[in-house]
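Have a look at the structure below before the remarks.
Selected chains only, in their assembly positions.
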Amino acid sequence: MYFEELTIGQSAQFGKTIGEADILMFAAVSGDTNPVHINAEVAAASMFKERIAHGMLSAGLISAVLGTRLPGEGAIYLSQTLKFRAPVKIGDTVTARVEITALDAAKKRATLSTTCTVAGKTVIEGEASVMVPSRA
Amino acid sequence: MYFEELTIGQSAQFGKTIGEADILMFAAVSGDTNPVHINAEVAAASMFKERIAHGMLSAGLISAVLGTRLPGEGAIYLSQTLKFRAPVKIGDTVTARVEITALDAAKKRATLSTTCTVAGKTVIEGEASVMVPSRA
């Protein structure tokens, strides 16, 4: 979308079920082999009681909404804040939702609240800033 | 590491070369199929001139340092801020570096500056907050 098409309050979402293979592949790509993600025995003895997904894996779904839906292709990701509120477990379906909260017409920038939920419970919250192509 | 072993100024880093397969696998895991990452023709016509890695993929290397080196296993990721300063291209080696900037003994929390660089140039900067297990 072009900057001129954006309005405050517009929203979009994207959901994905997180499987064991997602965690394996995220560990490969990031190098994050923390045992709480890849070792079921260590994870069972942790406060989480089972393996959990990397927080940044769920954050990747926010990137997916921003880059493919709102504002979509052409937007440039400037910043993101992330508060990790609760763990995501294998089999959970994470839904990332973004909503435009501010628009800066001079700089062609949009601010969006960004939330990831599992079964209605917030697992990540934060804010993104993106630069959006202008029609002009 | 235990909270009691941490001191302000401690640092650690982790580096990884980002290949085409990393981008493919991150797209699969996150669902972020923005063409600037996976379509060489669209990317060539973009301001980046070629495919770039997902910003959140590089951010994953910060998670790797925090979860495996400093503070390492057992730390709980509370929050992360990310400013995306420059693109990462296929073949770039991203080095994530974290440094302890503040310690809250009452809450067993550490604050760390977090930076990703490519050939000395900052591509991401931000700050992380983690809760660290205590010996007590």
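Which chain is which? They are A and B, in the order written, and residues in each are numbered from 1.
FYI, a residue touches a chain if its C-beta (ideal position, glycine included) is under 8 Å from a C-beta of that chain, and two chains touch if they have at least 3 such contacts.
All values reported here derive from a predicted model rather than from experimental measurement.
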All chains are the same sequence, and 2 are placed; what is the full number of copies? 4
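The working rule: only the chains that are shown with their structure count from here on.
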Would you kindly give the rotation angle relating chain A to chain B, two copies of one sequence, based on a CA superposition and rounded to a multiple of 5 degrees? 180
If you average the CA atoms of chain A and of chain B, how many Å lie between those two points? 14
Chain A-facing residues of chain B, complex: 14, 16, 22, 25-26, 28-37, 42, 46-47, 54-57, 59-64, 67-68, 73-74, 76-84
